[in-house]
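Structure incoming, see below.
What you see is the complex with one protein chain gone and the rest in place.
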Amino acid sequence: MKLYPEGANRKKQLMLGKNVAIGDNKFLIIAGPCAVEGEEQLTEIAKFTSKTNNIVLRGGVYKPRTSPHDFQGMGLEGAKLLSRIGKQYDLPVITEITDSRQIEFLDQLVDIYQIGSRNMYNYDLLKEVGKTDKPVLLKRGMAATIKEWLLAASYIELNGNNKIILCERGIRTFETYTRNTLDLSAVVAIKNISHYPIVVDPSHATGRKEMIIPLAKAALIAGADGVMVEVHNDPKQALCDGQQSLNLDEYGKLVSELEFLTKIMKDYE
Amino acid sequence: MKLYPEGANRKKQLMLGKNVAIGDNKFLIIAGPCAVEGEEQLTEIAKFTSKTNNIVLRGGVYKPRTSPHDFQGMGLEGAKLLSRIGKQYDLPVITEITDSRQIEFLDQLVDIYQIGSRNMYNYDLLKEVGKTDKPVLLKRGMAATIKEWLLAASYIELNGNNKIILCERGIRTFETYTRNTLDLSAVVAIKNISHYPIVVDPSHATGRKEMIIPLAKAALIAGADGVMVEVHNDPKQALCDGQQSLNLDEYGKLVSELEFLTKIMKDYE
Amino acid sequence: MKLYPEGANRKKQLMLGKNVAIGDNKFLIIAGPCAVEGEEQLTEIAKFTSKTNNIVLRGGVYKPRTSPHDFQGMGLEGAKLLSRIGKQYDLPVITEITDSRQIEFLDQLVDIYQIGSRNMYNYDLLKEVGKTDKPVLLKRGMAATIKEWLLAASYIELNGNNKIILCERGIRTFETYTRNTLDLSAVVAIKNISHYPIVVDPSHATGRKEMIIPLAKAALIAGADGVMVEVHNDPKQALCDGQQSLNLDEYGKLVSELEFLTKIMKDYE
Partner (left out) sequence: MKLYPEGANRKKQLMLGKNVAIGDNKFLIIAGPCAVEGEEQLTEIAKFTSKTNNIVLRGGVYKPRTSPHDFQGMGLEGAKLLSRIGKQYDLPVITEITDSRQIEFLDQLVDIYQIGSRNMYNYDLLKEVGKTDKPVLLKRGMAATIKEWLLAASYIELNGNNKIILCERGIRTFETYTRNTLDLSAVVAIKNISHYPIVVDPSHATGRKEMIIPLAKAALIAGADGVMVEVHNDPKQALCDGQQSLNLDEYGKLVSELEFLTKIMKDYE
């Protein structure tokens, strides 16, 4: 008996680092701050999250912000910091790439490229990461259909790179209570019609920290292969997205509830 | 430790029939055909589903169909049939009310009134069911914000009836892969900001039977107080919504997975 | 040469009152307050607007408000007032009907029934106005497709009433700058694929009075058969929708610009 949706191809595991993988019952957690802000911040978060099983450390250094007046990220310095601290705590690291010229130096510094929602239709960028051999996490565009999203993944795969992870992060609708509308049906669809692993980002989907834990668990039960969450050591002082970031205690609670559910589901099968 | 979202007020139980209730850890299943089609159909479905714990039998008799050329329901004869078979199998019954003039006879025949998505803004109808003493299941309008939905519930409550169950059934978005987009964030929001129990209808939300089981389970984990699903003894011959109806075997599978999860969560607390 | 979209069937004229009609180059203006508030208010508005050619006086008396705490309309007294003042100034009158039980007395008092956006899917109400012999203005539901809207019109027509006027009033989208998003493509579609006259309501579509004049003119040029606008003698004191109501001077400006364009287009043909 299976708690996973029927028809799901979960047999393929994608290695992301030493002992870190996604797919075939390896549930992945990607956690870290919206933006890398400095050594102290990142160290504190990395130290805490490094106790989690099967985790990737996230941290934005090139931030595509709606307003040009908002904090745009630490850039190359931030990427170097992320790389160094990831190595120190033995965590694979992921950061968003926003321009193909960044590959030249990011390739030495990060383990996974993230394509953000705003760049899902940026086919030139998709082609370029498709020429690298690093895993690519492809977020769904904020108004992209499931079909368009899978075709965007094809731009990567046709250029030679099949290490693709999809990320559902909410779609834009008329509802304003949440920042976006999390589409968990898309998780079921992706598991049924594609062979890519998929993670869910409840932080960006809702913009509300009180929704992250219940929706992360719902995502797991719906069949997601992992979650991506924003975590900050001091959310109120965060330079970006503080209102949707878990603090370290809340993060600990999230992990323990997800581990409980993962264990139950394995026993159940 | 709780698997339910924090801040949820689940202490209020609403009785729906002998031994049937919703709220405060009583997880409700509402199941039955889209439309009551005849005695044989309804008997077969009622007989099978009556083995489920804490269940309400659904069946539409006044069908608000997009096209006037589609089957419009059996009307009063259907309501009588639903009532009789409900009593025979000891199941409370729910049907959709589409006009306040139906109250006169439905009041003797059904246990719960359903206000459909198309009538969520029909405030005259809301006022009239608000004057009855029967529980009302209020579906979210297909483009209604959470705030508008709660204000629609106020139209019922201000007329004297506080036996309200909300039902999330998907919202209309640009995505065409699913019939609507199920908004599980709304479940978390409702549990946080209101005192109403809420059920989730994955059948109408997705229009795809293969999505019903994973999303029903995800709804439970996100904090829903129940699910509403379309079940038919012979989905291929159904006069309405066959493509999104579970057959009896699939329904059995749904129930056993939901019961497993419910039990786990109680143990966990 | 035609400034109207090709393929439009504008040859059918629907009479709405003595010397008032819509279709076949008779451009209709429907104007008046969101809600009938009292004799002085309505008299002042009727007196001013009665100088307009081919006009219908609007005024809501049963107001389907999102919140039950907002002003719900004057009801029957308002309908009587609207009827009396319409007769006094020789203006056909339109009001929204929200429940079929209102037909009994509204039938003596109004010239046109309006089905509001919230009731477009209220098929029982559509059937009932379909049994009357009065023209029906059918607003598009806030999330209704063009196809669903035309099928809603069929509910009226199949019950015997083919005096139908459609009204585009904006659809619900992600954009929050305007109250809704006016869909002028729908006007072109309706003129191409149906035989119904169509009016445009820029007041509800935008919720912003500064947009009413340019969009009313654009609607005319796109092929609409009329416009419906909210006008108030004292918008700041209006009990409903003041921010989207023209005052009398602005209304005069609107009419003179629409008349200029209508004249030009006739000369051009």
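So that you can tell them apart, the chains are marked A, B and C in the order they are listed, and the count of residues begins at 1 in each.
By definition in this document, a contact is a pair of C-beta atoms (placed from the backbone, for glycine too) under 8 Å apart; a residue touches a chain by one contact, two chains touch by 3 or more.
Keep in mind it's a predicted model, so treat the numbers as computed, not measured.
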item: Missing chain: touched chains present in the view; value: A, B, C
item: Listed residues A:R172, A:R208 or A:H232, member touching the removed chain; value: A:R172
item: Touch criterion as defined above, residue of C:T181, C:N247 or C:T262 at the omitted chain; value: C:T181
item: Residue touching the undisplayed chain, where the options are C:I198, C:L215 or C:L246; value: C:L215
item: Residues belonging to subunit A that touch the chain removed from view; value: 62, 64-69, 98-101, 118-119, 121-125, 142-143, 148, 151, 154-155, 158, 172
item: Absent chain, residues of subunit B that touch it; value: 143, 172-174, 176
item: Sites on subunit C contacted by the missing partner chain, in the whole complex; value: 1, 3-7, 143, 145-147, 171, 173-178, 181-189, 192, 205-206, 210-211, 213-215, 217-223, 257, 260-261, 264, 268
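In this section, only the chains that are shown with their structure count from here on.
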item: Chain contact graph, described as a line, ring, star, complete graph or other shape; value: complete
item: Subunit A-subunit C separation of Cα centroids, rounded to whole Å; value: 49
item: Distance between the centres, which are taken as Cα means, of subunit C and subunit B, whole angstrom; value: 36
item: Per-residue multi-chain contacts in subunit B, two or more chains; value: 143
